[in-house]
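Take a look at subunit A:
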Amino acid sequence: MIKLENVSKIYDENIKALQDISLEFKEGELVILKGVSGSGKSTILSLIAGLSKPTIGEVIVDGKKISKLPDHFAASYRRDNIGIVFQKYNLIPELTVEENVLLPLFPLNLKREIMKEKAARVLEKFTIAHKTGVMVRNLSGGEQQRVAIARANINDPKIILADEPTANLDEKLSREFIAILRELKSKKRTIVVSTHDPLFFELDFVDRVINLEHGKLL
Partner candidate 1 sequence: MSLSKLLFLVLIVSANLFAYPNYSHSLKVKKIYPMGEKIFKKRCSQVDVAAYSSYDALLSAIQKSTKCGSLKTAYQEALALYLWDHKSVKKRETNYPSLDVDHKEKCPICGMFLYKYPRWVAMIEYKDGKKYYFDGLKDMFKYYFLHPKGIENFFSRDYYTQETIPLKSAYLVLGSNVYGPMGNELIPFKDKKSAEQFLFDHKGRSIIRFKDVTKATVHKLDE
Partner candidate 2 sequence: MSKINFYLLEYAFSYIVRHKSKNIFIVTVFTLLVALLSSLFFVTSSVTHDLKERIAYKSDIFIQNYKAGMPAAINTKLLDRLLEIEGVTGGKVEVKGDYYFRAKDSNFYLYGVDAFEDQEDPLIAKLLQKYDLDDSEMLVSDNVQKIMSQAYYKEYFNFIKPDGSLQKVNIKDSFDVGERVELKNLVLLSKDTLRKIFGYRADEGSDITLSVANKNELEFISSKIRLMLPNAKVISKDELEQSYEKLFDYDNGVFLSLFIIAIFTFFIIIYDKANGLSSEEKREIGILKAIGWCVEDVLHAKFYEAALLSFFSFTLGFMIAFVYVFVLKAPLLGAIFTHENMLNIHDFTLGVHIDFSYILLIFLLSVPVYIAATLIPSWRVATLDADEVMR
């Protein structure tokens, strides 16, 4: 499903975020990327999402060399196949729950009914439909989390990427998040989570844990 072939990512000041990484994620796998800040986990997610290009090597997702895709195709590929949950959620506080969840679809200019239907479906799924018309800034932390996850799932993507999803959450909300992950795993999604939250390391439904240090696999 996802392959990194001899990938290195080097930034301008010779900062080596990743050094010669080769990884493979099979379809339906739930993989944890473990390591401290700066170890390269976020970089790997960024590469998989096509948000950055490898300095050396290839990133192949679903048979496509995504680093070679022109921006337009990369964007639509991302929209249709990848859902990202950010550490800080990155929701727009002044927009409603419905609008936030539909944000990835705004450029498509679909009919109102279709948009509303898609939103309703995904909000139901993540039990936040009762707050459809509420502005995100008026929600609690946990509710915002669910909106963020709902947004990542608006297009039923095959791949879910989560970057330090529980870094700002208490234990209860963290466990809620893990429960949602379990459910997504059961739907055969490929999930990659970068985290150093120990709650993730003893989970039964995790297929693999990959350790990273200074941009190298351990």
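Keep this in mind: contacts are C-beta pairs under 8 Å (C-beta built on N, C-alpha and C of every residue); 3 or more make two chains touch, one makes a residue touch a chain; residues count from 1.
On how the list was made: all candidates are chains of the complex that A comes from, given by their letters.
Treat the numbers as computed from the prediction; the structure is a model and nothing was measured.
Going through 1 or 2, you find that the chain touching subunit A in this complex is 2. Of all residues in subunit A, only 42-43, 45-46, 49, 51-53, 71-72, 74-76, 78-80, 82, 84, 86, 90, 92, 94-95, 99, 102-107, 109, 115, 151, 155, 163 touch candidate 2 in the complex they form.
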